[in-house]
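Every protein chain but one is kept in place in this view of the complex.
Let's turn to subunit A:
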Amino acid sequence: MERKLENIENQFETFQILNEEGKVVNEEAMPNLSDEELKELMQRMVYTRILDQRSIALNRQGRLGFYAPTAGQEASQLGTQFALEKEDFILPGYRDVPQLIWHGLPLYQAFLFSRGHFHGNQMPEGVNALSPQIIIGAQYIQTAGVALGMKKRGSKSVAITYTGDGGTSQGDFYEGMNFAGAYKAPAIFVVQNNRFAISVPVEKQTAAKTLAQKAVAAGIEGIQVDGMDVLAVYAATKQARERAVNGEGPTLIETLTYRYGPHTMAGDDPTRYRTDELDNEWEKKDPLVRFRKYLEGKGLWSEDEENKVIEKAKEEIKAAIKKADEQPKQKVSDLIKNMYEELPAHLQEQLEEYEAKESK
């Protein structure tokens, strides 16, 4: 008998443009990006790598709070975001703060999110996004709603969301894709498959050979991309965006990537579940290394250029931390005021109670 499952799985070959050596292996898929845009992508990846290093250091000094490291995933995160327009709506997971920053969330607010201050979640006017979602999968079903809303409004924009390999096991993952598919809503579902859901390897997460193939059951497009190759990630997202705004429905994009750091800075120890060999194997695929080689080959990048970005990042991070430090401390009375449009009597009573405490 014909093995139908195998036939499906074998269709999901990894889409790649730049190989590990920074050589173009898929010329015809090359996205149409100007030299300036190519440099901008590199600048953002370098900047974000520095931001990650500084965030980890700040966390260790007790100056940051909740933080989920991003190093290794820059191509997946920034390549997808680079394909968006300003009016597109991002529904991030908790590791997806870089996309928010490049979509317009000021850096000091990203730090305030880490520090547990609600101003970190107050998207400035015109930044179309939610704050990072904590529940795995919740953002997938919400994305179906945002995208359906866009379709009803007749806007030529898309809703894009992110989860990890673990997130694909949640019912909400499937429900989100299925709803968006049924309504042909302009949604892009990104799975950053970094191989571990905290400690559980993707092989224990599912019997599916690829996560991209999960699109098949929902009747939507799916593609597996080399998530360490920023050009492939960008090209796949760009195409998914075009399909979405043309009314052709949602796309699931699986990016094969790796997080170099721990799950979060709250005590996770990756040596308990990962080997040095595996870390080394993935570091050879590093998105910055290969893109740097590619740009250097084109004469678009130099050490000097890179150092300028590093210095700029360090300065801006320092300034942003200073601004975050200056933010007024959050009060319980502020929290109470944000519960309802108009405070019901019981909360009015509690507001007075806490305002009295706070004025002491």
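One rule holds for everything that comes next: contacts are C-beta pairs under 8 Å (C-beta built on N, C-alpha and C of every residue); 3 or more make two chains touch, one makes a residue touch a chain; residues count from 1.
The working rule: contacts and distances are computed from a predicted model.
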Options "ABC transmembrane type-1 domain-containing protein", "Na+/H+ antiporter subunit C", "ABC transporter permease" or "Alpha-ketoacid dehydrogenase subunit beta": UniProt name of the undisplayed chain: "Alpha-ketoacid dehydrogenase subunit beta"
Which of A:Gln81, A:Gln142, A:Gln192 or A:Thr251 contacts the chain that the document leaves out: A:Gln142
Which of A:Ala159, A:Ile188 or A:Ile317 contacts the chain that the document leaves out: A:Ala159
Touching residues (missing chain, whole complex) on subunit A: 89, 118-119, 121-123, 130-131, 135, 138, 140-150, 152-153, 159, 171-172, 175-176, 178-179, 182, 335, 337-341, 344-347
